[in-house]
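The complex appears here minus one protein chain, its other protein chains still in place.
Note that the chains take the letters A, B and C in the order they are written out, and that residue 1 is the start of every chain.
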Amino acid sequence: MDLGLNGRNAIVMASSRGLGFACAEALAREGANVTINGRNAEVVRAASDTLRESYDSRVCEVVADASTQEGRKLLLSAYENPDILILNGGGPPPIPFQKTDEKVWQKTLNETLTSPLLMVQAVIEGMKKRKFGRIVAITSAMVKSPHPLMTLSHAPRTGLTSVLKSISRESVKHNVTINQLLPERFETERHRSLLKSTAKLQNKSVEEAEQDIKTSLASGRLGRPEEFGDACAFLCAAQSGYICGQNLMLDGGNYKGQS
Amino acid sequence: MDLGLNGRNAIVMASSRGLGFACAEALAREGANVTINGRNAEVVRAASDTLRESYDSRVCEVVADASTQEGRKLLLSAYENPDILILNGGGPPPIPFQKTDEKVWQKTLNETLTSPLLMVQAVIEGMKKRKFGRIVAITSAMVKSPHPLMTLSHAPRTGLTSVLKSISRESVKHNVTINQLLPERFETERHRSLLKSTAKLQNKSVEEAEQDIKTSLASGRLGRPEEFGDACAFLCAAQSGYICGQNLMLDGGNYKGQS
Amino acid sequence: MDLGLNGRNAIVMASSRGLGFACAEALAREGANVTINGRNAEVVRAASDTLRESYDSRVCEVVADASTQEGRKLLLSAYENPDILILNGGGPPPIPFQKTDEKVWQKTLNETLTSPLLMVQAVIEGMKKRKFGRIVAITSAMVKSPHPLMTLSHAPRTGLTSVLKSISRESVKHNVTINQLLPERFETERHRSLLKSTAKLQNKSVEEAEQDIKTSLASGRLGRPEEFGDACAFLCAAQSGYICGQNLMLDGGNYKGQS
Partner (left out) sequence: MDLGLNGRNAIVMASSRGLGFACAEALAREGANVTINGRNAEVVRAASDTLRESYDSRVCEVVADASTQEGRKLLLSAYENPDILILNGGGPPPIPFQKTDEKVWQKTLNETLTSPLLMVQAVIEGMKKRKFGRIVAITSAMVKSPHPLMTLSHAPRTGLTSVLKSISRESVKHNVTINQLLPERFETERHRSLLKSTAKLQNKSVEEAEQDIKTSLASGRLGRPEEFGDACAFLCAAQSGYICGQNLMLDGGNYKGQS
């Protein structure tokens, strides 16, 4: 299937590894120019080189922390005319709600809600003028099914979802779509790290915690990052202009509620 | 993007025109064998020929009414091992709830709820054994936002959605996914026909009714059937095995609620 | 709190025991005239007597099966001007989807979807004319979180919900509200009976099955029918005219999704 992405300019936040990298790779494979972004120069370089070796598309490296104004400026300077923006970022570790405090709330709201919104603000008007734009936010299955140990993660993400939904109804008529991908349990480094924290909090070994997770999943397996990347590429496709304002879960059918 | 559908056997119900045909075409383009189904032999033949002229995949014609036991039997005899099942069917005309009666309810529930369920029953165990299956139901945006003139349409479709969601949690571990596509306002013959009925009920000209619709849509345009077909093909892709139990709206971002 | 229900006429379907009886009792306590309905004359009589002993309101007995035309006729003859209609009915036993057949689907769709709709059809226009009406459907938490063993129950109930939602937007301006109550795990005879079936299907003792249920519930306890009845009475209150089209779960906070 031709996704019509050849030559499109894609900013992919937090894309030096994990699901962000998987999205960048799928977009690069389809011929889009992609920006690899991360805070660690070596990791960004390695990820970029991997893409350059496999695909013809141009890869741009931006070592920057998108939760700061300077970081966002750098990211936005990658292209004069960005066509695609993938909102992504790390997440906080699990912590019981009663142990959160005002400071940690300000930090997570800035990183996971305000920062991506400011990125959207910076690109959306140009996209509307050029009559093409694809914005995809990588959020979490917890937007639909919030976990008490992850309030710092799902609160800003649901807030972000709410803003994106409301403004998408105004952008879609200019062929600028905004959608969210809601992952649950992919084989990424972040998964490994969360697994360790969860194990510690629940007083279990990592192996026990992993087995518990797999048993608890309807699919009985973790998702593969490349499955995620392809879903992202599809939402960015030229022919996906009628898909807008959607929360697409990639959770192996795990969510029990009506979606 | 390679969807990994080459040689897969796809039963597409009510596929001689409209969104069903668009799904069949996208699947055929990706190399799947497809069954074209409808009640009118000439229309089925014409649709099949159109696909044969453009694509190499095998096209099988089944003139049958899937709301009858014989019709379903015929459809199911097309392949020994079906890999893909697209649930689709015509819908009732708009009618105020107070004018519906017991008989018309029985008819619509049989056609739009029980019949597709019996099709699923017939194929799902084989899919699970063979470790591959993709079931996509074409429902309606009204599953999320039900209209009082269309109770005969959205009641069976929401019931169908409910059953599919519940059984999908058991099939996904065998790589059998079940998802729904929720269209709103595509340029199809059905759209034309509904438009006429609506216009009549609202005492308007067809042109006025169409203009009202476009103005009321966030995207300001109707969807194109080929956009719908590509979304269907993507959900059927080999790499979409982690997408299950989803209601994906194709409504040009029109729905105002959180999805 | 005065609910303003004194002298209102309430038809409560399937109210000789369980949640239906609890609703009838709460309405009677608030001064409404209530119809006790069931298929067993002795049980209907006993339930009616219980209410008559405790409350001053008039109690009318209707021994009738509301899934038949004659049954509905009898029920509707109780009051010339019904003000309140509580939709309720038994539910099917748990059964795996693959074991359901066309006949059993027709039966459950008639009993749990078409029959209540025909009751609504019969009363709603009068309510609109008289500028007061309260319709409450007792459905199930499975409308939000459908279970694969209970497809015969949640499919018709979600279909019913869809119709009620769509027509409620037209009735509310006449002070006729329609809402749904979604119970999960109340201490009723139906609970006991389902427990036995589930235990059998899962090859467990009833005690084990019950313990599994309590452990699985967020609240750690079953709901009390009188809690349910009071919620129903509140939705029927004079001052609840701005609450319409709602799915109110009474599940002890068990559902994990955003509601």
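Rule of thumb we're sticking to: contacts are C-beta pairs under 8 Å (C-beta built on N, C-alpha and C of every residue); 3 or more make two chains touch, one makes a residue touch a chain.
Here the structure is a predicted model, which is why all the values come from computation and not from measurement.
Undergrad: Among A:1, A:64 or A:160, exactly one should touch the missing chain; which is it?
TA: Missing-chain contact among the listed residues: A:160.
Undergrad: Using the touch definition from the top, which of C:35, C:67, C:153 or C:168 touches the missing chain?
TA: Residue touching the chain left out of view: C:168.
Undergrad: Using the touch definition from the top, which of A:147, A:192 or A:214 touches the missing chain?
TA: Candidates A:147, A:192 or A:214; residue touching the omitted chain: A:147.
Undergrad: For the chain left off this view, which of A:109, A:201 or A:238 is in contact with it?
TA: Among A:109, A:201 or A:238, only A:109 touches the chain that is not shown.
Undergrad: Which positions on chain C touch the chain that was left off?
TA: Looking at chain C, the ones touching the missing chain are residues 1, 3, 26, 29-30, 161-162, 165, 168-170, 172-173, 177, 218-221, 223-224, 226-228, 230-231, 233-234, 237, 239-256, 258-259.
Undergrad: Provide the residue numbers of chain A that touch the chain removed from this figure.
TA: 69, 97-98, 100, 102, 105-106, 109-110, 113-114, 117-118, 121, 124-125, 142-143, 146-148, 150-151, 154-163, 165-167, 169-170, 258
Undergrad: Take the complete complex as the reference. Which residues in chain B touch the chain that isn't displayed?
TA: Chain B touches the missing chain through residues 143-146, 158, 255-258.
Criterion: only the chains that are shown with their structure count from here on.
Undergrad: Nearest 5 degrees, what's the C-alpha rotation angle taking chain A to chain B?
TA: Rotation angle between the two copies comes out at 180 degrees.
Undergrad: Give me the ID of the chain with the smallest distance between its Cα centroid and the all-protein Cα centroid.
TA: B
Undergrad: List the centre-to-centre spacing of chain A and chain C in whole Å, with centres computed as mean CA coordinates.
TA: That pair's centroid distance is 43 Å.
Undergrad: Indicate the residues of chain C shared as contacts by at least two other chains.
TA: Each of 143, 146, 158, 258 in chain C touches at least two other chains.
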